[in-house]
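With one protein chain withheld, the remaining protein chains of the complex are depicted in position.
Letters A and B mark the chains as written, and numbering starts fresh at 1 in each.
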Amino acid sequence: MNAIQSQLKALHDAGKPVLGCFPLYPPLELIHSLGIAPAVLWGFKPYFPQVPLADKHLQNYACSVGRYLVEFVLQDAGETLDGLLMYNACDTLRNLPEIIGRGLAKDAALPLHTFHVPAVSMERRGAREYLKDRLDGLIAWLEAAFSVKFDPDAFEKSVNLYAEMRGLMQKAQKFAGEGKALFSELAELCGKLNFMLVEDQIAALQDFCGACEQKTPAPAGSRVAISGILPPPPEILKAMEGAGLTIVGADLANMHRAWAYSPTPSKDPAAYYADFYENHFPCTTLLPTADRRLPALESMLEDCRAGAWIFAGEKFCEHEYFELPYVEKALKAKGIGVLSLEFSLGDEQNLGSMKTRIEAFAEMIEK
Amino acid sequence: MFFAGVDIGSTSTECVILNESGEIVAADMRPTGANSAKAAQAVLDSAVEKAGLDAPPHRIVATGYGRVSAPFAHKVVTEITCHARGVLHLFPQVRTIVDVGGQDSKVIRIGPKGNVIDFVMNDKCSAGSGRFLEVMARALEVELDDLGPLSEKSAEEISISSMCTVFAESEVISLVARAVPVEDIINGIHKSIVNRLASQMQRMNPEPDIVMTGGVAKNSGMVKKLSMAAGHTVLVPENPRMTGALGAALTAMGLERE
Partner (left out) sequence: MAQFVKTDAGKRLTRLITNGYMDNIVKAQQGAFVVWIAIIVPAEIFAGFDNVIYCVPESHSALCAGKGVGVSLCEKAENLGYSMDLCSYARIDMGCHFNQGADSPAGGLPKPDLLVSNNNNCTLLAKWFDVYHREWDIPHFILDIPFCYQPQKQRDMEYIVSQFQDLIQTVEKLSGQKFNPEKMAQAWENSVEAAKHWRRFLAAAKNKPSGITAFDSFVQMAPTLTMRGTPELAEHYRFLADETEARVDQGIVPAPNEKYRLLWDNIAPWHQLRKMSSRLGALDANIIAASYTYCIGSLEGSLDPLEFASLSPLEGMARVQNFTICPHGLQLRGQAMKQAIEEMDIDGVVFASNRSCKVYSLMQMDQQRYVQEELGVPTVMIDVDHADERKYSEETAFVRLEALLESIDEARR
């Protein structure tokens, strides 16, 4: 078992049913409020060198996110997960529930629910009501599958916990930007948070921030922000830091995009999630946020005083790559240095060339 | 005082030694082979000997993919920066550099002040690199150095549609089987690589002067095609493999001034 599998196993053995969720922005507060531990199945890359089981189900032009996800679930879903929840995001992921279903041995079948989040603004006719219906359906499914009962007060409590966690995340990123922690350490921690209860996430982030407060800031290098669906692999982040780059902003799906916005607290899931999806920090996977993407990114770069931008592309992710040329052009026009890197399965063969690019970029923006 | 630059590439390793006035006093190269550290040391030693120096150069800068395997280097700088410096030294008006090496290809944009303002490098895929040409030369049973002259004899340009090295190889083999003239096939292969390079280049808004470096720049057929695609004459240094080492040596000189 690798580190992530063990961590999930521990979560599972702690007693609460574990619901594996994908992709990134499922209704975590709701799940948590029902006494279920949500685990966002994301960021497995550092833990699996190969994906032999997934390779029996997905062609190699599926993104690594999908391939690692299938690999993880097929390897030991039965030992670590009690159910799966998927909402709609992209063309690859939508095929996965049934593929996973086929891949799991018949006796290891998991209860699975698919949840449709309207891919349009909540202001559009019928969207809010449809979301409410989907949430009602989700609650009914969770109640039946895990013998639990929805409680508005418990929901509000969970909402507040998640808001606290997001606030701590922002604080932790700020410390990394000030040179009080390495961004690579924060990214590593964030990778693990996906498989923790929010209470434990808060404790872990408090520890992280507490340690930062004691430190004197390291001398700052060139200030850089990163964008992408996933953080670059650990060795690449270390190469960036080794080349003298300080990563001050993380427009990454499991980092700033996930924690930048906290909806107004509420006891009503429908109102809460309408706010959550409508005002979410822009992510390429959330269609209605597309118009806000560039302005949000630009103001993030300004806030963290980043003079350069690194795009950490996930190969085959259409959602990211349709927007890249536009963002790249706009940032270059503002005099921001841009480096575009692409990651996929089998990156280890490519590390040398990646490092060269990172170092050359550092040399380029230094002047 | 003397300054050396060592460029440790995937196929060959080069060394350039400059005197205090920045004149080249010696240059040498050899295949990198399996042990890049050994090749780096050997090429430095032979260049030192060629230059007739009795002590190691005052400052040494290593570059290229094997740059970290040169323990004698005072500093390590990437080949992007070194190529830019080397080419700029030879062609002060250069704004765009296209470097096609064994494993990768890159396009570097130079700003008006001579600094690197942007660059792109190909990814894992070897289409558009020297490697692609090597594989095709082997499939055609032709020497690598003969590709350029042969392609210029071509009367017709065959289209090689596959970009993937493996696919293109089987496409080339099937063209050979259909008795398509080898010159025309080579011409088609060149076009396919140039299309790929042109695509990298277009993204950089290329401006003249455009200079091509790397081993593939010795291939006259490729240079002509690239000139056509770019809409400008592509210039080639006398020794297109040496620009990285030259840039490294110039960087070594700069170290002394710091």
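As a working rule, a contact is a pair of C-beta atoms (placed from the backbone, for glycine too) under 8 Å apart; a residue touches a chain by one contact, two chains touch by 3 or more.
The model shown is predicted, which means the values in this text are computed figures rather than measured ones.
Visitor: Considering the complete complex, identify which of A:I4, A:A127, A:M165 or A:A181 is in touch with the unshown chain.
Guide: Of all options in A:I4, A:A127, A:M165 or A:A181, contact with the hidden chain holds for A:A127.
Visitor: What is the set of chain B residues that contact the non-displayed chain in the whole complex?
Guide: Chain B touches the chain not shown through residues 161-164, 167, 170-171, 173-174, 195, 198-199, 202-203.
Visitor: Write the list of chain A residues that the hidden chain touches.
Guide: 56-59, 61-62, 66, 88-92, 94-95, 97-99, 102-103, 114, 116, 118-120, 124-127, 130, 133, 284, 287-288, 290, 313, 315-316, 318-319, 321-326, 328-329
Quick note on the criterion: only the chains that are shown with their structure count from here on.
Visitor: Go ahead and note the Å separation of the Cα centroids belonging to chain A and chain B.
Guide: 40
Visitor: Which residues of chain B touch chain A in their complex?
Guide: Interface residues on the chain B side: 65, 77-81, 103-104, 115-121, 123-124.
Visitor: Along chain A, where are the residues that touch chain B in the complex?
Guide: 332, 337-338, 340, 342, 344, 346, 349-350, 352-353, 356-357, 359-360, 363-364, 367
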